[in-house]
Structure formats: C-alpha cells, structure tokens
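Only a single protein chain was left out; the remaining protein chains are all shown in position.
Coming up: subunit A.
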Amino acid sequence: MTNVFDAFSGASTSLYGELPNPAEDAGFDGERPKRVGFFTDTSVCIGCKACEVACKEWNLVPDDGSDASDLYRLTGMSYDNTGDLGASTWRHVAFIEDVRPHSGASAATGDRASTATGVEVTTGHLPSALPAVSGGPVPGAPRDAATAPPDGGTVDLLALLPDDGASGATGNGAQGAHGQQTPDDERDVRWLMSSDVCKHCTHAGCLDNCPTGALFRTEFGTVVVQDDICNGCGYCVPSCPYGVIDVRESDGGAHKCTLCYDRLGSGLEPACAKACPTNSIQFGDLDELQATADARLAELHGRGVEEARLYGRDPDDGVGGDGAFFLLLDEPEVYGLPPDPIVTTRDLPEMWRNAALTALGLGVAAVASFWRARK
C-alpha cells in the first residue's frame, strides 16, 4: 500500500478487488521478478505427502504434536492424519474417501436399500449424494466417509464396507470395497487428494492486519512472516479466510508457508514442488501457471471430467485471486476450503467510519449527560 489516503478512498484496489501487481502495490519499483506461485493440480495428486516432508525438511519446521504421546495421533477420519494447515504444517495433504451409492448397483438393489431401511437412497451425481455432516446417521443407510461421526467419536471404517461384503448384492461383484470405482459393487469409492498450502492472496488479510509489519509482501508477490519482528499478537490467525496461518505454541510466533523465499532468492523452486513426484504441485510465474491451468481444465473437461474446476484462479474473486491456486475435482468445501472467501479488509473503510461515528456519538452522549444535571 503506497498511500494511506488512497487505500481508504475507495478509488484504490489496495484493500479489495482486482489488482494485477501486488508487489508493485506494496512499493516495489523498477526491476523485480515476476509474480510467482503454485498451481496444485489435484487430479494427479497421489497423496504421498512428499510435499509435507520436503517442506518440513527444508524449512526446519518442527513436529506439530505437543508431546510424545501425541506424536502418532490419528485423526480417525481418513488417511489424513495431519488434519489441517498450521504453524508447523505448511503443506497439508487432504484425503477424502468418498463412498457413495453406485448408480448401477442402486438401480439393481434400490428396492432393498429404500424399502428395507425406509430411507430414500440418494443416487446420481455426487453433490447430492454427499450431504456431509448434515445427514443424520440413519441405520443401514449408506454413509460416506466425509460425514463426521455424529457423536464426536471416530469413523468406523468397517461400517463403511458394504453390508454383504465381496459377495455383492448382485452376485457378481468380486472387488474389494476400497477398489476405485468397483462397477458391480453397491458403492463407489473415490479418493480425493489435494495438497493444501498458503494461498499467497493478492489481498492478504493476514498481511494487512499485522500490527507490527512482520508480515510483508515480497518482490515475488508472495506473503512472508519475518520471525524476528513477529510479537505473537495472533491477529493474523483469524484474519485468514482460509485458516492457514497460526501461532506456534513453542515459540509464540506466527508461521506459515514462505513459498520458500530463501530458495526463490537462489533461483530454486520451492521444496514441495521439487519433491512432488507427479508434478501435481507446479511452481512458476503466475501468468504461465494460469495458462497451464486453463489448458489442463479444458483437457479434463474434454475428457468428460466435468467436475474439474479451478479454485483461486480468478483474479476477480474475493481475495483478488490466489498466488497458489488449485484444480479441484469437487466443491472446495469438501477439501476444507471456503467456497467463496472474501478478504476481511473489503469492509474495513466502512468499519472505520462506523467506529469513528460511534466514538463521536459516545463522546456527545457523555457530554450531554451533564446537560442541566442537578447537583
């Protein structure tokens, strides 16, 4: 942000809106590198978590468990035992085991499924078949692994197996329950994997809200915390619409992905992209990545993968586009991403106006309470 008054005038896009060059907006003039970022193509992610490991190795990110007994904590929900991004997790591989009634199987066994349980079995395309969290645990009804256990307990993976096992409802299904797309089984199982990371937003709430200036915009257009400045106020934590940055309890500082700022300076690509064996994580100049992503999306749609979509690609979205964006195979919220994030500073000018007017009102009320007051 170059000028305070510009930023709040409404004419500038420093706080919200499309902003072609955040580094320039942050005050970098003249010669500087192009904006870089990540394109994470989750359609080729195999969930190996090499990115998580490489990130920890390179950046010396400590263990994210609090003690030894916690070290091997299992989330009990899927093969994802990392859980979410945090101060000590800068890459997080989400893993969704998506179990749903197979359309062919339910046509064959539909009577049984709906009459035996008295529940309408939802079939067809995915979203309506995956009412995660909202649906109650109806006995015998198909349940998907993306549904949180209603009582706060762990997911019983065995219960997700087909009731009649490998014998199959139609008698000819010999596949295991966890094989992908078992055609004759009662259910389809699909695995979605996605390596999540800091989005390095064009309008970064964490950066604008940081009171010390510890968070800053680099010449590459990325957002980085200076650990020697951060005083652990924690304001960046709820400012992030994606829930990325967090305060590390052991040292009190806020931490997140730096997009390997140190490696960038030496002309190297970030550790996670380097380690990714399937090129799911692609690093490069943002404009080139966007072109790559558009081509990839067109290719997938051409192949009939209609559920493919780009997330964070649009420079006109609520955060002005992400420096790290994704190709997803389902709704963003299934991956734990907000479907339509908006940077909190969009409303900041109005908030300041409201607060100033209210302060004035409070002052006037306090003064007025002395009006003709008897002693």
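The working rule: a residue touches a chain if its C-beta (ideal position, glycine included) is under 8 Å from a C-beta of that chain, and two chains touch if they have at least 3 such contacts; residues count from 1.
Everything below uses one rule, namely that contacts and distances are computed from a predicted model.
Using the UniProt record as the reference, specify the protein name of the hidden chain from among "Two-component response regulator protein", "Aldehyde dehydrogenase", "Polysulfide reductase NrfD" or "RNA polymerase sigma-70 factor, ECF subfamily".
The correct option from "Two-component response regulator protein", "Aldehyde dehydrogenase", "Polysulfide reductase NrfD" or "RNA polymerase sigma-70 factor, ECF subfamily" is "Polysulfide reductase NrfD", the UniProt name of the unshown chain.
Of the residues A:Pro22, A:Gly205 or A:Pro270, I need the one that contacts the missing chain.
A:Gly205
Over the whole complex, note the residues of subunit A touching the chain we left out.
So the residues of subunit A touching the unseen chain are 1, 4, 7-8, 15, 64-66, 75, 77-78, 83-84, 86-89, 94, 96, 125, 127, 130-136, 146-148, 150-152, 155, 205, 208-214, 229-235, 237-253, 294, 297-298, 301-302, 306-311, 313-314, 316, 331, 333-341, 344-345, 347-348, 350-352, 354-363, 365-367, 369-370, 373-375.
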